[in-house]
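Note that one protein chain of the assembly has been removed; the remaining protein chains are unaltered in position.
For chain A:
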Amino acid sequence: MGVKLLLAKAHVEGIKNYDVYRREGGYQSVEKALKTMTPEAVVEEVKKSGLRGRGGAGFPTGMKWSFIAKPEGVPRHLVCNADESEPGTFKDRYLMEHIPHLLIEGLIVSSYALGSNDTYIYIRGEYAWIVDILEKAIAEAHQNGWLGKNILGSGFDCNIHVQRGAGAYICGEETALLESLEGKRGNPRIKPPFPAVKGLWERPTVVNNVESLAAVVPIINMGGEEYAKIGVGRSTGTKLISACGNINKPGVYEIDMTISVEEFIYSDEYCGGIKNGKRLKACIPGGSSVPILPANLLLKTAKGETRYMNYESLSDGGFATGSMMGSGGFIVLDEDQCIVKHTYTLARFYRHESCGQCSPCREGTGWMEKLLLRLDKGEGKMSDIDLLWEIQSKIEGNTICPLGDAAAWPVAAAIRHFRDEFEWHVLHPHEAQVRNFGLAHYADPLQVPAGA
């Protein structure tokens, strides 16, 4: 049983409500921070904890906080990025639905650390009901003196505002999020200037993921050094993983980043193995935009070491033989899944979500989608596979924001690892319409462990 910090109390009856949450030890971190610590000390504590951003990029949160510019007389803002739109990722939704007060608590402490008197939660439009949950939690916090003017007599004022998005994946990119929050079209800004210098309304701003901000609560409660002892190496603390796909027990799991991928998929505590006793073909370990890995590279690294569920181990081998922790959207594909169709589905998503601001992403994503659809329908040509590779390499790294990379990586990884499946689709167009390619030499060389 791994350590649970965020979801430890998630199943307590009525934890959604303030009274229960407070009785279970809620808002202690606010008391501790506002009464006994300076804002700088809070930032220092988060730095010590080694907490890495849980939104996808894995940038150390404490470092991000220390970059914020502090010009005289200019308000600063903290923005909570709850625009969780990556296909396969639904951990923030779980957190906000079940223990909204944890996020509010984390937000108050973080706002205190950053000196943000007006803090925003930018939530994706599709999470309409969660807005009500959050607003209720904020109102309760107000009533009990955790928000508003002069919180706990510390002289610190803080208000939290919830803003709904209008359903755009691109608004999860921090600068696009800020544009949208300002009421403009959600186009990513060109960096520099970075949000830490000129963010929301040209004021210094920090944008953090929901889970990162919630993790601030245990960090303050137990101390940064204690938090850093959980986990392994530079992957400290616990991470929420939203597991889905062909597994017996899909859902959100909190892991302490010391377990292996194999254990995560096959043990009964977590995913509980592949559904219907089928075999593992491939997996996307960190949300749709990270490279897909075939089973043999997923369970063991190219060097033959066991792969663990943490930042370093999952990215071992770079993009050639590794992937990324990403946002923790763990998508498992069994032997019956078609990689070409799957890649097409992702390409369609990115074509639809591209903002259209810069040309490689705007035109390239549409082109890739059309090519993949043609390959999937069995009308493709051998040269299309090379062309896809060409297109993705022209998009990657040449765009304003990471959406271009996010669109290019899945296609690149699918061709890199599953080229024979693409070729089979070209060579056997009719067969490809009626049956799946199935497992190949690359998939699942291991014995199916007992318990699966």
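The working rule: a contact is a pair of C-beta atoms (placed from the backbone, for glycine too) under 8 Å apart; a residue touches a chain by one contact, two chains touch by 3 or more; residues count from 1.
FYI, contacts and distances are computed from a predicted model.
Asker: One chain is missing here; what is its name in UniProt, given the choices "NADH-quinone oxidoreductase subunit G", "YeeE/YedE family protein", "1,2-phenylacetyl-CoA epoxidase subunit PaaC" or "Simple sugar transport system ATP-binding protein"?
Answerer: "NADH-quinone oxidoreductase subunit G"
Asker: In the whole complex, not just what's shown, which of A:Ile121, A:Leu147, A:Ile170 or A:Cys244 touches the removed chain?
Answerer: Among A:Ile121, A:Leu147, A:Ile170 or A:Cys244, only A:Ile170 touches the chain that is not shown.
Asker: Considering the complete complex, identify which of A:Val30, A:Cys358, A:Ile385 or A:Val426 is in touch with the unshown chain.
Answerer: A:Cys358
Asker: For a quick check of understanding: of A:Asn117, A:Asn221, A:Ser267 or A:Asn398, which residue touches the chain that isn't displayed?
Answerer: Considering all chains, including the one not shown, the answer is A:Asn398.
Asker: Can you tell me which of A:Gly317, A:Gly366 or A:Gly438 touches the chain that was removed from the display?
Answerer: Going through A:Gly317, A:Gly366 or A:Gly438 one by one, A:Gly366 is the residue touching the chain not shown.
Asker: Extract the touching residues of chain A with respect to the undisplayed chain.
Answerer: Counting only chain A, the missing chain is touched by 168, 170, 185, 190, 351-360, 362-367, 370, 387, 390, 394, 397-400.
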